[in-house]
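The complex is shown incomplete by one protein chain, all other protein chains being positioned as in the whole.
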Amino acid sequence: MNMIALLRQLAEALLAVALAPLLAGWVAQCRAWLQNRSAPSLLQPYRKLRKLFHKDAVLAEHASPLFRITPYVVFGTMVLAAAIIPSVTTDMPFARVADAIALVGLFATARVFMALAAMDIGTAFGTLGARREMMVGFLAEPALLMVLFNAFLMYGSTALPTVVHGALAAHGLILRPSLAFAGVAFVMVLLAENGRIPIDNPTTHLELTMIHEAMLLEYSALHLALMEWAAWLKLFNYACIGFALFAPWGIALHADTTSPLLLALALLLLKLAVAGGALAVIETVSAKLRVFRAPEFLSTAFLLAVLGILVHLQLRS
Amino acid sequence: MHMPSLATQFLHVLAAGLLMISFAMLAQRRIRRLIVLLAWQGAMLSASTLLVAITAHQSHLYYSAALTLALKVIVLPWILMRLMKRLGIAGDIEPLVNISTLLLVGLALVIFAFGLAQPISALATTVTRQALGIALAVILLAFLMIIARRKAVTQVIGILALENGLFFAATSATYGMPMVVELGIALDLLVGVFVFGIFFFHIREQFDSLDLHHFEALKED
Amino acid sequence: MELLLVLVTPLLGALLLAFAGAHRRAPEINVTTSLATLGFAVLLVLRVIRHGPMTVANEQFFVDPFNVFLIALTAFVGFTTALFSRPYMRIEEDRGRLTPARLRLYHSMYQMFMASMLVALSTNNMGLLWVAMEAATLSTVLLVSLYRTRESIEAAWKYFILCGVGIALALFGTILLYVAAEGVLGHEGMHALLWTHLNAVKGHMEPTVVGLAFVFLLVGYGTKVGLAPLHNWLPDAHAEGPTPVSAVLSGLLLNVAMYAVVRCKVLADGAMHSLLPGRMLMALGLLSMLLAGFFLWRQRDIKRLFGYSSIEHMGIISFAFGMGGPLANFAALLHMTVHSLTKSAIFFTAGHAAQVADTQRIDGIRGLLVVSPTVGWGLMLGTLAILGTPPFGVFTSEYLVLTTAMRDHPRAIPVLLIALVVAFAGIFRHVQPMVFGETDAKPLPHSPALLPVFAHLALVLMLGVYIPPALAHLYRLAAHLIG
Partner (left out) sequence: MTYLPFAYPLPALITLIAAWLVLGMLGLLQPQRVGWVARMLFPLGALVALGVAAVAVSALRAGFTPQVLVLPLGLPDLPFHLRLDALSGFFLMLLGIAGAGISIFAAGYFRRGEGTSPGLLGLQYHVFLASMALVVLADDAYLFMLAWETMALSSYFLVTSQHRIAEIRRAGFIYLLMAHIGALSILLCFGALHGGNWTMTFDAMRGASLSPAWADVAFCLALFGFGAKAGLFPVHIWLPEAHPAAPSPVSAMMSGLMLKTAIYGLLRVSMDLMHTGPWWWGLVTMLIGLFTALFGVVFAAVQTDMKRLLAYSSIENIGLIIAAVGLALLARSFDMNLLAALALAAALIHAFNHALFKSLLFLATGSVLHATGERNLGKLGGLIRYMPWVAMLALVGTLAIAGLPPLNGFVSEWLLLQAFLSTPAIPHSFINMIVPLGAAAVALTAALAGYVMVKFYGVIFLGQPREAQLERAHDAGVLERIGLAWLALGCILIGVFPQVALDAAASVTRALTGAAVQRGGTIWWIAPVSPAQASYSGLWLLAGLLGVVAVVFVIVRLFYHGRVRRVPPWDCGYRWLTPRMQDTAEGFGQPIRRIFGPFFRIEREVPAPDDAQPHYAIRIEDRTWRAIYAPITATVRRLADAVAVLQRGRLAVYLLYSFLTLIVLLMFVI
């Protein structure tokens, strides 16, 4: 039994690892369509990974060990996060290891390592990227936590599985205005955290605007591959967090039989498709902000989340 | 006890005299005259002491009177005079700004002193209790004089006048302090005057004048 | 017996030194005399501890728990100061600031001063107390003016006049006291000025007269204590006199004057049945602390600085006595002890510091730790002690005063706080740069005698962490006596 649970756990993590590039590809495709460009293949990300894994790694001559282990750490944290987030089923042994707060902590760990690695080489861009990434980070993190606290106040738990249980336990449609606030806030945070327009532009290398890419400038080959993959995983994870909080429908509460799992998987794919499309739309209709508009953007998110909490507390009584 | 009213009246006269002299000293400009006044004050003091001794049969007040006579009428004035001559300032005149105000303040003090002395006089059992108020007035006036004066010598004279007032208070309120105390006081007084004398010379050699307006170097600037 | 010896020894010393004071060995004579006095004082203490209070010379002198430890303290500080003055005065002589004749005056007057203070402490007769105080004034006047500089003469003159007038007022107070006492004790005057007798009948004395008497005595002796606003002679005298004299002035004379005030307060309390005397002491104390605190802030002369600090501490003491009660009195007595020990130690180091830098200006004294570490550490530790930082004994008494005041007189607390903090900052901002930093000064010709300093500080430290039971017992008895 326990063995099986472990296997299930493993399977889910692998699923995330496998699906993440697909999601990225899907978003890219949608964007291309929306912008009337001929879309790249859905499998483009996989090809990119293969290509990178075949290149020779090029390292700065004074790169420290920190620089080299960072890709593994970042990738590792993302996989771990994927294992914790209930994407298909809530019934997983590892989910108890870390609750939502620890999850945020994990993301923070990845970010800090990335920033440190970016500073390691000591180029202008590396430090610039690190600085901006940390700036976005310290604004996005609290906002995300506030979103999670919304859920906590509703379901009395920061453990995502419990949250999902709580959400699904409520039969019928229950309108929760506070969740609306939280949802908007979450989307904004998601955009910022994953280097999406309007905060950052994953496709640009236009020096002065980039954040995430600036940190990766010195990476190549396998390291770059891991970093990219980690980034896609992060997007995937955020999406799954979003589903768990706002659209938990279909997540299997008990995984002893296979049918609910299959259903959950199907629904997950559906949700991902929709979310990816929505993301593409947002990115298409909105323009990139100047770096110093980012704080305003994120503090708005923060504000919305807190408002959500207050509204909840007010309506509860 | 029976009390010969005549003696009491004499006493009161002397007391009034003391007060008069105090006022005179307050207004007196010439240093030599001041010393003379001091001597007169001493004389009246000893006279009053003697009177009390006689009327109240206080044997030890005889000594006290003698002591006063010797010290305050003869020795101290003499020392002071010699000092003045040695210092060559015997004829000096000390400028005093509007004496009238000074005298008015003095008057206020006298009233205050009399008021203050009431309860004590009521308590005291001596023939001379009413004089206590005057003694206190003399003291306060001497104090005022010290404050008002600008010369070292006159300040000393003021202190001596103050001592006179104290003696008068002692005799009039309590028939004098115990002998040992009186002797001690007298000794202190003598030594004190000697010290003053020494000082005059130091001051003179340092500041070549006894005006106190030099004495404003030590201050919070 | 011991008592008479204690009183006579310094007198003889004074006589002897009046002739031999200029001799090469005069300092040693001075030290020996003080040592003898100290020895007898110790015997006296032992006796009192063993047999309790006593009166001698048909009650003209007496010893009780209150004055016995002050007598011992006076003898002790007198001795250590004599020790200190040996090398100090040598250096002064080398620097040509003193002539042998002056040294003779200094030595004899020093012993004279000691004698008068011991008499003042041990006499039972309020009149004699007055006489002794006056004598102390006269002797110190000559000591303060020892250097015969314009400043020293000015300081001495002001000291003389202010204290002379003050003491005269005290005499009037004494007379009034006598009047009040006569009403109870009758004409046969000998007893009517004996404190023990007055204390016995204080309940029956006429309140108003005693009240008046107390005011005159307070203003009179308070001038010598240096309570604001009667304090103006104190900083000048401390700054301009020779350092040993500043040490004994701060360490001993102020204590003696305070002792006189307290003796009078005891009688006044008993006679007036009101809190008035205590309130007066508290008010003057607070005023002194506050004023001193702000004066400290702006000082330029190291000895003047610590003169003001003495005013502040006298303020604390009189505040404590004013509060009354066993705890506050205990604190006040303890504070008298530790203050005189600490302050004299500070003056020792300050004197040497001034000699090292060859100036008393604070901004002329720098980097003592560099040029002579012992002086530097002495000054630093002494200052910290006087500022009431543990584990020094000054903290102990301030602790008691504050905790008592917090409950009994919360309205005084803000003033206390402001005064203490301002004083702390005021002193320390001056002392720190003197001790720390760089300097180009030369070490002293004769090695400074810092044994007294560290002896004092060690004692103060001891009192901070451990008060010997015997001493505590004395304090308790005295505190009870003061009521």
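In this document, chain identifiers A, B and C correspond to the written order of the chains, with residue numbering beginning at 1 in each.
The rule is short, and it goes like this: contacts are C-beta pairs under 8 Å (C-beta built on N, C-alpha and C of every residue); 3 or more make two chains touch, one makes a residue touch a chain.
Predicted model only: the values in this text are computed from it and were never measured.
Looking at the complex as a whole, the chain kept out of the display touches A, B, C.
Of the candidate positions A:L145, A:L224 or A:L304, contact with the unshown chain belongs to A:L145.
Listed residues C:N58, C:T149, C:Q432 or C:S447: the one in touch with the omitted chain is C:Q432. Of the options C:V215, C:M282 or C:L477, the residue whose C-beta touches the omitted chain is C:V215.
For the chain missing from the display, the contacting residue among C:N232, C:N255 or C:S310 is C:N232, taking the whole complex into account. Within the set A:I101, A:L168, A:L263 or A:L289, the residue that contacts the chain not displayed is A:I101.
Mapped onto subunit C, contacts with the missing chain fall at residues 157-158, 161-162, 165-166, 169, 208, 211-212, 214-216, 218-219, 223, 229-230, 232-233, 276, 280, 291, 294-295, 297-298, 327, 369, 384, 387, 389-391, 395-396, 399-400, 402-407, 413, 417, 420-422, 424-426, 428-429, 432-433, 435-438, 464-467, 469, 472, 475-476.
Touch with the hidden chain on the side of subunit B covers residues 112, 115-116, 119, 143-144, 146-150, 155, 212, 215-221. One chain is missing from the display, and on subunit A it is touched by residues 53-54, 56-64, 66, 69, 72-73, 75-77, 79-80, 83, 94, 96-99, 101-102, 105-106, 108-109, 111-112, 115-116, 119-128, 130-132, 134-135, 137-139, 141-142, 145-146, 149, 152-153, 156-159, 162, 217-218, 222, 226, 292, 295, 302, 306, 309-310, 313, 316-317.
Assume only the chains that are shown with their structure count from here on.
With contact taken as defined at the outset, there is no chain that touches subunit A as well as subunit B.
Farthest from subunit C in terms of Cα centroid separation is A. The pair of chains sharing the greatest count of C-beta contacts is B-C. Chain centres defined as mean CA positions place C nearest to the mean of all protein CA atoms.
Separation between the centroids of subunit A and subunit B, computed from CA atoms only, is 102 Å. Distance between chain centres (mean CA atoms), subunit A to subunit C: 78 Å.
Multi-chain contact residues of subunit A, defined as those touching 2 or more other chains: none present.
Looking at subunit B, no residue sits in touch with two or more other chains.
Residues of subunit B touching subunit C in their complex: 116, 119-120, 123-125, 136, 139, 143, 146, 152, 155, 159, 162-163, 166, 169-170, 173-178, 180-181, 184-185, 187-188, 191-192, 195-196, 198-199, 202-203, 206-207, 214-215, 217-218, 220. Subunit C makes touch with subunit B in their complex at residues 60, 125, 127-128, 130-131, 134-135, 138, 141-142, 145, 148-151, 153-158, 160-161, 164-165, 168, 171-172, 174-176, 178-180, 182-183, 187, 189-190, 192-193, 206, 208-209, 212, 235-236, 239-240, 295, 298.
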